[in-house]
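Other chains dropped; remaining ones untouched in position.
A and B are the chain letters, set down in written order, and residue numbers restart from 1 in every chain.
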Amino acid sequence: MEGGPGARIREGDCAVLKRDEVFKAVSVLRRRKIIFEKQWFYLDNAIGHVYGTTFEVTSGGNLQPKQEVEETTTETKEAGTDNRNIVDDGKSQKLTHDDIKALKDKGIKGQEIVQQLIENSTTFRDKTEFAQDKYIKKKKKKYEAVITIVKPSTRILSTMYYAREPGKINHLRYDTLAQMLTLGNIHAGIKMIVMETCAGLVLGAVMERMGGYGSIIQMYPGGGPVRAATGCFGFPKAFFDNLHEFPLSKVQSLLSGTFTETLPAEPEENTLVEEDSNGLSEDKQQEPEEEPPPEAPMDINPTEERDAMDINAEDAEFKESKEKENKENVREKQIKQWERRKKLREAAALLREKNADGLIVASKFHPTPLLLSLLEFVAPSRPFVVYCQYKEPLLECYTKLRERGGVINLKLSETWLRNYQVLPDRSHPKLTMSGGGGYLLSGITVVPEKGRAECAHAEETKLEEPSSKRCKLQGLPC
Amino acid sequence: MGLRDECAAGDGCMLRWDCGHSGLRGTGASTELWVTSSANYRIVTMSFVEYGDTIKDGDTAIVFLGHESMFPVKVQHGTVTQTKYGVIRHSTDLIGKKYGSKVTCSKGGWVFILHPTPELWTMNLPHRTQILYSTDISIITMMLELKPGSIVCESGTGSGSLSHALIRTVAPTGHLYTVEFHQQRAEKAREEFREHGVEHLVTVTNQDVCKNGFGVSNIADAVFLDIPSPWEAIGHAKSALKAEGGRICSFSPCIEQVQRTCLAMEEYGFTEINTLEILLRVYNVKTISLQIPDLGKAAEDNSSTGFDSSNPSHQGSPCANLQQGTVQFKSGVPLREVVGHTGYLTFATKSLV
């Protein structure tokens, strides 16, 4: 498969920079300054190296492959047995800030600076071995400018987004995304419906797991699907051949059977087509073969963390692409409109078959109306998974789905994730952990019954939800 | 919870490749790829890696009785299956029906018949060992960066819970090499893979991975270890992985195993060594009623309703005090006792040198 281990960094690739646990997605472009973890550099020298290579930033911002990734060894590994004799007076380091700056300006490498700091610390030798290690690690992090360039994947991009821009992905934690992919039985050859407002990250994860086999219909709100994160995966162009999109705002008319009639002539349709062409133009930007994804997707100020509820993000992106588009040739636009219209019809046709193999929802919207309508397009005996940052809307969704019927094995869950430090004699869970990764509601579709109370089977109902036995004749509230 | 109505190994169930089935919906290049790499296809009735619409003779289906109560069944003409709701006759009740249908049993109760998935299998498979569940499987799959086409090595096969999930993810162009040192188990796993239509995607080897490795070298994208002494297999894992690198994961219940494994990984030059633990919390959705306490009346509304005036029947009855209003709300209530530990997962990367 393309992009597996051993692939080389090429100009135009989507790549991910890594330093310790920090990631950043970038486009590999020549003569383009990158700022990452307070370091600036150019990627030119990285081109041609294998993914996974670690580089050191040298003077002038050039990358140089690092020879050995060995630990700094203090020549004299003398260590105190405890810290009872250390008096903290803030005077233990003899090198001043100016001294260090002078070393840096001379182009002295980070590793050497750390060594000098150790030699000029009056208390280093009295520290316990543990404290010495801690000190070295801290200083290394500060002064050694080492980065690794890795190939993007769901693992890396979902970790990166959760750490850097959780607001853009509705705080969907990577392990929660992992659950979704498994609970949704995502695999090659299926027909999936994906409704997400997670910058296209969930879509990308589904595409990775489907490996280009099968088809995906992405449901989108507003002017067009957002696929900024999808672009970061660097998928081959063929992966997009069976990726369709369909506007949420047409779902009800599709379900009621009025969609085809209104498609060709009405003014409303013009609007739609325009919207879609915007969606596509943005979409196209994300395909590396045509135009490499700009660094922009992950290049916003990391301190400015947008709220998950912020509805303006998409508008901004939309307006931006709109301005660009205005400069485009009208002729070209019309061809695109025609293509868009064709794809829209294809997407509608796929949905109309009502035989999708699954549904994945991960959005900023209330999940209940989405589920109640989109489940109509899913075949029986297929899994569905809904993510929500909050538990309360899924409680309501659970209740409404039980009233609706046609679904079994409903499960509301959450995962706890804990990372560990495993070091000789110093193993323990990491001192900080994520407070929450969001909630999932999953279930399996079954053949809906016509005109029969879903709760006729008393025992079944009892087993499914012991405390609340709301019975209702099956009727679709959407 | 054992597998019922098993088709005994070698009893001549006809397996065939169901071409009419719409499992592969990709077009153009994708389809070609599939066909190109599918030289070792067996003719099977159904498959765990591909959805079918209707229940067919020879399928493994899941009989769903109610919340988390289900079992797998091997569909066979002329066979009957007993459930607490009565008998299911395969020929008339199952074969030809749509997956997801409600089937009425002889006693009038009904069940749903579900298409198998690796996740349903995990919940219903016959336990030959402790198994991995979907929560751990999910993070293993993502953190090993598995996808269609990946080559994976696994040991031990155990009850095949993870194996089915791995095969599902790497299909149709990848492969699983799974090593099991217990002969009975290895054979049972082979049989299950055959019955589930995925044998072309998996190679089961019966040997000791710590002594003999995975039987392959420099071809794997990822290696997974769930054995008592994973540190003894790290060297073999490294040589099974591609020369250019790949990912490894080791699952161990005890921290001492993790400590030794991490040391071995470091020794063999693995990087990005990261140990984590993941736990599932399931919430029951319940409607809760809380009573509003009776705080009596203030002076102003002394004349309003209350048990003093409205319930003069029997003085001193404390029940009257409790005739209060209640507040109702929906709550996601955790189970009283939950899984507190399955194991530690240690991931690492084999770097190119």
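The criterion applied here is as follows: contacts are C-beta pairs under 8 Å (C-beta built on N, C-alpha and C of every residue); 3 or more make two chains touch, one makes a residue touch a chain.
All values derive from a computational prediction rather than experimental measurement.
Engineer: With each distinct chain shown just once, how many copies of each does the entire complex in this file contain?
Structural biologist: A x2, B x2
Please note the rule applied: only the chains that are shown with their structure count from here on.
Engineer: Give, as an integer number of Å, the spacing between the C-alpha centres of chain B and chain A.
Structural biologist: Once rounded, the distance between the two centres reads 24 Å.
Engineer: For the complex, give me every residue of chain B touching chain A.
Structural biologist: Contact set of chain B toward chain A: 22-30, 33-34, 49-51, 53, 64-69, 98-102, 109-110, 112-115, 117-119, 134-135, 137-139, 141-143, 145, 147-150, 165, 168-169, 171-173, 221, 242-246, 255, 258-259, 262-263, 271, 273-288, 330-332, 344, 346, 349, 351-352.
Engineer: Name, in rising order, each residue of chain A that touches chain B in their complex.
Structural biologist: 1, 4-6, 50, 52-53, 69, 153-155, 158, 174-175, 177-179, 181-183, 185, 187-191, 208-215, 238, 241-242, 355, 357, 379-383, 391, 394-396, 398-399, 408-409, 411-422, 424, 427, 429, 444-447, 449, 457, 459-460, 463-468
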